[in-house]
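Every protein chain except one is present and positioned as in the full complex.
Showing chain A:
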Amino acid sequence: MTTIGVLALQGAVREHIRSVEECGVKAIEIKRMEQLDEIDGIILPGGESTTMRRLIDSYGFFTALQEFGKKGKPVFGTCAGLILMASEIDGQEHAHLGLMDMKVARNAFGRQVASFEAELSIKHVAEDFNAVFIRAPYILELGPEAEPLATYNDRIVAAQQGHYLCTAFHPELTEDNRVIQHFVDMVKNSTKTLAS
């Protein structure tokens, strides 16, 4: 059975587990790097990227997550997860996992009082998706292999590069599972491809 892990070092883990289960596949919390062998795809949830990075470093997750991606297994980052996946972060010397060829800006829409909900059109996924942005980042530049999936006020807020997917907003905070379903489909397809 297809199993999707949610990195459970900090952040909105429970919501992602619920969404994945509602899409009919198994979801497990990942707290130790050995568990990566048990899953077909992983979600890097929203939370605080600085906190997650420190915990990623403490328990050997850094190279393990990069290798997980290199094997062709799908990775989906939401909000802080998007920041972890970027190859460049505006105003910072070092990026984190560098899985996707993109430059991102943290807290790019402002502080919490500027956090918002808005309806988005997301390519391949939905015309009318209610997206929840919380101290959200956005994508400043996207490499040639990546495809922008959604914009808000001309800012890129969702993108896909092969088996990597990211959103600046939180699909797990609504009952609408279409974005998560898109990722679940990516994982199912990759399991078939990787097996053949």
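The rule is simple: a contact is a pair of C-beta atoms (placed from the backbone, for glycine too) under 8 Å apart; a residue touches a chain by one contact, two chains touch by 3 or more; residues count from 1.
Just so it is clear, contacts and distances are computed from a predicted model.
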| item | value |
| --- | --- |
| Listed names "Pyridoxal 5'-phosphate synthase subunit PdxS", "Transporter", "Acetyl-CoA acetyltransferase" or "Elongation factor P", matching UniProt entry of the absent chain | "Pyridoxal 5'-phosphate synthase subunit PdxS" |
| Option from A:Glu48, A:Glu88 or A:Asp185 whose C-beta touches the chain left out | A:Glu48 |
| Omitted-chain contact residue, chosen from A:Ala64, A:Ala95 or A:Val132 | A:Val132 |
| Contact set of chain A toward the excluded chain (per top definition) | 8-15, 31, 46-48, 50-51, 54-55, 58, 79-80, 106-107, 110-119, 132-135, 170, 173-174 |
